[in-house]
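These notes concern the structure reproduced below.
Shown here: the complex without one of its protein chains, the others still in place.
Then we have chain A:
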Amino acid sequence: MANKMISEIPLPKSIANVFAARNISTAKDALSLTEFELMELLDVGLTEVRSALSQISEIVAPPYQTALSLMEQRFQNEHLGGHFPTGLKGLDAALCGGIPFGVLTELVGPAGIGKTQFCLKLSLLASLPTNYGGLDGRVIYIDVESKFSSRRLLEIGLRSFPEIFQMKEMAQEMAGRIFVLRPSSLSEFTQSLQQIKVSLLQNQVKMLVIDSMAALVSGEHEQGVRRQQTLSWHISFIKSLAEFSRIPVVVTNQVRSQSHDEASQYSFQEYLSCAAQSRDGIVETPTRYDSHLVAALGIHWAHAVTTRLVLEAKSGQRFIKVAKSPISPPLAFPFHITSSGISLLSDEGMELMGPEINSIHCQGHNEIINFRMESLV
C-alpha cells in the first residue's frame, strides 16, 4: 500500500493536479515530507495539505483486526493453530505447540552443538504427511555453510519414522520435497531470496531454513557497523517473507567470543552502581556478563527474531534454552543427539534466571560428539 499512486486516490481535482505537477506520485513520496515541506513544495495552504494528507493516510493505513478475530482466523485457517511441532515434547509445550508460523525462529550455539542436526530434523518433519505430525509440504533449505547432508537426513528419517522411510518410493518422495540452495556469496543469497519470494506460494513451500545467517556476512566484512547495514535489508525481507506466506522460518546463528569493549550496560547503570557504592560504603565491581560467547550477529538482528533458542553445552551436558520467546518463560531442556536426530532427555524444563538466559556456554561438548561418532560407526 505504501507505493499506492496518488492519482488513484480520490483527492479533489485541483490538489491532485498539483501533486502530479510536482512529481509527487506515490503515497510514500507524500508521507515522507512534513506538512510544511509540502506547503512550500505544492504552494497550497495548510488546510488543503492537511486534508489531502489525511485522505491519503486513510487509504494507505492498513485495516485493523481485533485480536479476537486474529485468533479465530488463525485457528480456522491454520494447521495446528499456527505452530509447527518439533517433536521435542517439552519444547513444544513451552512454545504453545511448536515453532510459530509467520515469524523468525533463531537457533544459536557453538560449532558442533547440533544446530544443523536440529535443522535437518525439522526439514524432514515438515515434509512428512500431516498424520505423522508434518506439514505435508516442500521445504527450502538455504545451506550457506555446505553442511547439509542428505545421507544424515535419510538416516534420521529411517530411525525416527521407519514405517515411511523403509519404503523406497516414500523415502524418495519425502527427500524429494526438500530443496537445498547453496549460495556462495551475499549477492547470490540475495538473489535466491528474491526468487523464493516469487515461488513460495505456488509451490506449497511449508518451511524455510537458513543455515547459517552469520556465515554469509562474516566472510565478507570485518566487523561492526558495516555488517549491520549489509544485513538490515535481509532481516526486513526475510521477516516479510515469513509474514506474508505464514510459514515457520528457522535461521541459525553462530557464536563468537565477546570482545572486551562489548557493550552490555547502559550509561545510567554505572551511575547507579556508583551511587550504591557510595551509599553502602562497599566497593562492588559492577556485574558484567561473564560469558565468553555471544551470538555472532549483533543486537539489531537479535531484536528481529521472535524466538531465540540457544543450544549450549555445560559440564558435559547439552542444553537447549528458550532465551527469547513471547509465549514461553526462559526454560532449559537437556538434550542429546543420537542416530535418530536430536531428542530431549527430559521434557521438564528448568526455569532460568538473569544472565543465565542469554549466556552461551561451551564446555566439554566436544568429547560427547567424539564419543557419539564412535558409537555411530
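In the analysis below, a residue touches a chain if its C-beta (ideal position, glycine included) is under 8 Å from a C-beta of that chain, and two chains touch if they have at least 3 such contacts; residues count from 1.
The working rule: contacts and distances are computed from a predicted model.
Q: One chain is missing here; what is its name in UniProt, given the choices "DNA-directed RNA polymerase subunit", "DNA repair protein RAD51 homolog 3", "Protein involved in Golgi retention and vacuolar sorting" or "UDP-N-acetylglucosamine transferase subunit ALG14"?
A: Answer from the record: the omitted chain is "DNA repair protein RAD51 homolog 3".
Q: Which listed residue (A:21, A:46, A:111 or A:167) would be found touching the missing chain in the intact complex?
A: A:46
Q: For the chain that's not shown, point to the residue among A:65, A:130, A:150 or A:187 touching it.
A: A:65
Q: Over the whole complex, note the residues of chain A touching the chain we left out.
A: So the residues of chain A touching the unseen chain are 1-3, 27-28, 31-32, 34-35, 37, 39-40, 42-48, 53-54, 56-62, 64-71, 74, 81, 90, 93-94, 96, 100, 102-103, 232-233, 235-236, 239-240, 242-243, 261-269, 272, 287, 298-300, 302-306, 308, 323-324, 326-327, 329, 331, 347-351, 353-358.
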